[in-house]
Each structure stands twice: as structure tokens, then as C-alpha cells.
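== chain A ==
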Amino acid sequence: MAISRRKFINMLTVGSTACLALLSPITSWAAWASDAFNATSPDDAYKNLFGSTDTVDSDEVKLKVPKIAENGGAVPVSVKTNLKDVESITIFVKDNPQPLTATFQISAKTIPDISTRIRLAQTSTVTAVIKADGKLYSKSQEVKVTIGGCGG
Partner candidate 1 sequence: MKVKAKAKNNITSVRVLAKHPMETGRRIDKESGEKIPAKYIQELTCEHEGNVVFVAQLGTSVSKNPYLAFSFEGGKKGDALQLRWNDNTGDVAKVEAKIK
Partner candidate 2 sequence: MKLKALALILIIGLFCTSANATTAADAEKSIQSAQNLWDKTKLAGHEWNTIKPLVAQAKQSLDNKKYAVAIELANKATQQAKLALIQAEHEKTNWLNNLPK
């Protein structure tokens, strides 16, 4: 699905920015990986998104998450890599109701270095998966979520 999406964008961007108007919600919707996002287990999400659960744990995937979340509602996450030919960066939260959190398509011009803020329903392992040259590389780390808070 991701590939057809990219082809479609390439087709579009051959033209000018005037084509932007053509990016109607319907076409974008079609590209959104709904099966993978709706999956309730990490394995199902992997299968739907990558067609495989075969990942290699790699230090090339630089994942930065806190050890203890200040705020489970907005946990900063950064992922970057020096790997070549990166196609996508994807973030999973193992114990969230829907583990697939976000997936970023990395074009030839995009630097494989992204940051976002995610929700953790509870203490969970956060995993970043980088697809590069057709292979899946991953890195995981646990983030603790605590209840309460003085927040002085």
C-alpha cells in the first residue's frame, strides 16, 4: 500500500504545486494504513504494515525515549539512523490498545531523523522500526508511566 502511495505522489509531484489541490481527502484516506493502525497486537500490525514480523534488533536504530514519562499523554520520542536507503520509520507502543502509533515515509530527500510525542496508556515497551533497503531494523526501550504527580 505504501509503495502505491509513493508512486502516486511521484506522479503528482511531476507537475507543479497547483496539483496540491488534487490531493483530496479521499485519495489520502486510501493511503492510510488502516488495517495496520486498527490491529490490536504488535504482530498483526507488523504483518499488515510490512508483510512480515521479521525484524533485526540493531543499534543503528537510535531511539530516544524517557525512562520515566513525565506525562503519559505526551511522551517525546525521537528516532534517527545512519542506515542508507531508508524507506520508512515506524513507532509502536506494545501495550497500547492499537500498538501502531505512527509511520513516517522517508523519501530520498527526507533525513531519517524524526521526533514526535506519543501517548502511553500504561508502562510499555516502545519500539522503533526502520525499513532500509528492504530489511527491518528495530530498537526497543521500556517507558514507565506513573500515576499521580506532585509536579513541583
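In picking the candidates, the idea was that all candidates are chains of the complex that A comes from, given by their letters.
By definition in this document, a contact is a pair of C-beta atoms (placed from the backbone, for glycine too) under 8 Å apart; a residue touches a chain by one contact, two chains touch by 3 or more; residues count from 1.
Given the structure is predicted, the values throughout are model-derived calculations rather than measurements.
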item: Numbered candidate touching chain A, per complex, among 1 or 2; value: 1
item: Complex interface listing, chain A residues touching candidate 1; value: 5, 9, 12-13, 15-17, 19-20, 23, 25, 28-29, 31-33, 37, 73-75, 78, 93, 96-105, 107, 109-111, 113-119
